[in-house]
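Yeah, one chain of the complex is gone here, protein chain that is, but the others are all in their spots.
Naming follows writing order (A, B and C), and every chain is counted from residue 1.
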Amino acid sequence: MTVTLADAFDEPAFVPYLAAGDPDFESSLSYVEALAAGGADVIELGLPFSEPIAEGPTIQQAIVRSLESGMTPERYFEFVEALEVDVPLVCMTYYNLIYQFGPEDTDPVRPFVERAAEVGIEGVVVPDLPAEEADRLGGYCDEYGLDLIFIVAPTTAGDRLDRMMERVSGYVYVQARLGVTGARSDLSDQTEETLARLEGHDVPKAVGFGISTGEHAEAVVAAGADGVIVGSALVDIVAEGHETGEETERTAGKLRSLAAELKAGALAGKERRPRPEGT
Amino acid sequence: MTVTLADAFDEPAFVPYLAAGDPDFESSLSYVEALAAGGADVIELGLPFSEPIAEGPTIQQAIVRSLESGMTPERYFEFVEALEVDVPLVCMTYYNLIYQFGPEDTDPVRPFVERAAEVGIEGVVVPDLPAEEADRLGGYCDEYGLDLIFIVAPTTAGDRLDRMMERVSGYVYVQARLGVTGARSDLSDQTEETLARLEGHDVPKAVGFGISTGEHAEAVVAAGADGVIVGSALVDIVAEGHETGEETERTAGKLRSLAAELKAGALAGKERRPRPEGT
Amino acid sequence: MSQPDTKFGEYGGQYVPEALMPAIEELTDAYERYVLGNEDGFVDEFEARIEDFGGRPTPLQRADQLSARYGVEIYLKREDLLHGGAHKLNNALGQVLLAKYMGKERIIAETGAGQHGTATAMAAAHLDMPCEIYMGRRDINRQRPNVFRMRLNGAEVTPVDVGRGTLKEAISETMRDWASTVETTHYVIGSIVGPAPFPAMVRDFHSVISEEIREQSIEKFGELPGAVVACAGGGSNTMGAFADLLEEDVSLYAVEAGGSSLSVDEEAGVAPHSASLSTGEEGVLHGARTKLLQDSHGQIMESHSVSSGLDYSGVGPELAHLVDEGRVTPAAVDDDAALEAFHRLSQEEGIIPALETAHAFGFLETVAGPDGDGSVELPETVVVNVSGRGDKDLEAVIEETDKRELENAPRMEVFDP
Partner (left out) sequence: MSQPDTKFGEYGGQYVPEALMPAIEELTDAYERYVLGNEDGFVDEFEARIEDFGGRPTPLQRADQLSARYGVEIYLKREDLLHGGAHKLNNALGQVLLAKYMGKERIIAETGAGQHGTATAMAAAHLDMPCEIYMGRRDINRQRPNVFRMRLNGAEVTPVDVGRGTLKEAISETMRDWASTVETTHYVIGSIVGPAPFPAMVRDFHSVISEEIREQSIEKFGELPGAVVACAGGGSNTMGAFADLLEEDVSLYAVEAGGSSLSVDEEAGVAPHSASLSTGEEGVLHGARTKLLQDSHGQIMESHSVSSGLDYSGVGPELAHLVDEGRVTPAAVDDDAALEAFHRLSQEEGIIPALETAHAFGFLETVAGPDGDGSVELPETVVVNVSGRGDKDLEAVIEETDKRELENAPRMEVFDP
């Protein structure tokens, strides 16, 4: 890999999410590669956990498909190794899988981070691990050179926000609205308010939760985001392909074109941004 | 009517019971007449009440059949008027029917007793009216010349028995065993004990509850009874006739022959009695 | 506890087969000695057991939403919290314990809604006595969960197929059993009905309800309530809630089941209601003279109510007497109004009442609800006796609600998601 997470946000970034192994190992490889081909700047690759409490029904179903096709943490790392993409990868998973990985007699968490680093993962995002509980994981990420990405919710503010900003690296995942993941068609006021609260913090801000079209992406970037994270809208394509028995290539093609649309939207959004004074 | 209740027990008496109107008015007339022809000395004629708490299933069903065929207290009296028998009749019913009979503005109970006397009924037995509650009915019976018959149970003794013996007239109905009516095949020890307790009371003792054959009747009379009361065994014949659609005459014939057997049994019983000393 | 009343004015008495009289005398004697005289510490043991096993005292709770609705203080006497889910245990435990003191070896009882049967089965299990319960076939089908509960408690449940298969037939059948087994068996009658001493004795076991209402009222609002409202089938929860307040300036309302209508089909021998206090006439049933539903000949009519526990053609003689005296005011609430009140209490107070109990709440709505007839002006504080909980009635409520268009019922199809 040549691009790093730090570089990825030089221009407005498109950050897609897919669950690794959805609906099976081989197709999933093609799908992730299609996203890269479509212009992804960073890819959030889900490692499925049986109790995904932060996900909406779309991603929940993706996780079920992946688990049923035999995905495990070790298979996940093999998946990453098998991927042929030149895009920084972020592992998105839940804390119990990180905690349980590796032989019984080692320090919990270390084996996971070590293996992730080994396969070339550049960052980790853990929806059920708030900053307060992140010391251990943070420590190992530092040690192995991974970024630990936090999610900032519309309700995150004040002291909590500050503490989080101290620890964050790579980028912040700005949750566009309250609730769980899932594609929606409107842009939330909460996004702008959250972005406003983050002004002055020198870290890229990627906005996710509910973005599904190029127009959305454009609007979000115009509102000041450094990138857009898109999950459910892409997973919907995978799900439909799976259900209708579509050829992998055809589904991959659809993913690629939605990716291209979203990336284009993000870029267009930058043009619409009010130019900072004095530039 | 020429024979009175007082005369009926001169020799061991056979006292059958049937529910008037079972299964219908006309057949029931024939059945009662058949009993008289078979040798009945007294007939206990049931006036059906909807809650016959002292009856077993056999007589309960007879009561249901009679009520369903339209029996009412007034029809009952018409039934008695229509009967062509030369045997004293005792009305067996529950107190609520006696209490409710007649126009609203008269004294309760009087109209019933008056009408009963009018149609020639000579006695009344009311299973749910213990001696303690019998003042009113007793008074009107005296006034109209009816006997008020009490049931003496195996559990009746001491003061209660004495009080009852003071009031009783006609005969006492000796309940052969605890429980409700119904044909049984054994003779209860309780019968003898009860008869023993009644010794010295100068009133005919008719034993009922469970007597079904001539042999039974014989044993009961031999044990000291002045008469046998038979209900369920006779009602069984009526029920069977009804269920199998038998000709009325045929059923009546069976009743008549069982009656004859029972009467003969009673008479035979007297022969077996230990002769009182000095007679 | 009070004196052994055998008559209440003209009502009451002992109209039973002679075979039962000795048992009734024995019971009267035991009632006087143990219950009234606390011989061998009977009353102490009863009180300890009804506390520990039964869960007394039951609370007197302010009903916030109903108080707002009716503009007066509504308090709930929570007999639904008694073990088994109804007031019935007061009496069942008392009688089974008494049977034990009397040296009896077996318990029988009848049941309508199944509440008395379950209470008796529980009490018998608690006191280690064999137990058999008679129940009409129709009631068995209407109250299946209660049949299961009795069986689980080790009781035999014997179906009664005679007649319409409801409480009336079950009582007759139990009396028949008793007539054969009096020497070893005690018949635990389920309400303030039957021959003396049952009406007085059952009342005494339940009068703890009104004693607690007295104490708790004074504690909670400093005086006696202006009125007490209770539903009346046989009338045991009613008399229990009234007994200790008869001499006080408290209005007493006994709410009967108005069924589908107060009119009567003489021909069929069926009353489409169970309102013996409001519409019945004097007569003799199940051992007592009382008010009852009968045709012009004196045959007992079948009663009807959406709630099995009120579905009875007679009523306790003491209650009949108190109504004649003007001390207790009877009222009838029909099936529809009872169901509506059932849903109101469930939704607004978080208490699912027995359908029997719902009648008492229907009375509040009928007189003081938004569309009330104003026939009774409610006093400042009203205590309603919540005689039981509605778990046993779930299936019946769904079925009956489905038949009607009740504005306040939850959509029923959602019940089967």
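Just so we're on the same page, contacts are C-beta pairs under 8 Å (C-beta built on N, C-alpha and C of every residue); 3 or more make two chains touch, one makes a residue touch a chain.
Quick caveat, the model's predicted, so the values are computed rather than measured.
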{"item": "Contacts of the hidden chain among displayed chains", "value": "A, C"}
{"item": "Touch criterion as defined above, residue of C:81, C:188 or C:360 at the omitted chain", "value": "C:81"}
{"item": "Sole contact to the chain not displayed, among A:56, A:170, A:227 or A:253", "value": "A:56"}
{"item": "From C:104, C:149, C:203 or C:289, residue that would touch the chain that is not displayed", "value": "C:149"}
{"item": "Candidates A:30, A:72, A:169 or A:213 - the one touching the absent chain", "value": "A:72"}
{"item": "Which of A:26, A:81, A:118 or A:133 contacts the chain that the document leaves out", "value": "A:133"}
{"item": "Sites on chain C contacted by the missing partner chain, in the whole complex", "value": "51-53, 55, 58-62, 64-65, 78, 80-83, 85, 121-128, 140, 145, 147-149, 151-154, 157, 159, 343, 346-352, 390-391, 394, 397-398, 410, 414-415, 417"}
{"item": "Chain A residues that touch the omitted chain in the full complex", "value": "49-56, 60, 64, 67, 72-74, 94-97, 99-101, 127-130, 132-133, 150-157, 160, 175, 178-180"}
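Note that in this section only the chains that are shown with their structure count from here on.
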{"item": "Mean-CA-position distance for chain B and chain A (Å)", "value": "97"}
{"item": "Geometric centre distance via CA averages, chain C-chain B, whole Å", "value": "37"}
{"item": "Inter-chain centre distance, chain A versus chain C - centres from mean C-alpha coordinates, in Å", "value": "65"}
{"item": "Multi-chain contact sites of chain A, meaning residues that touch two or more partners", "value": "none"}
{"item": "Per-residue multi-chain contacts in chain C, two or more chains", "value": "none"}
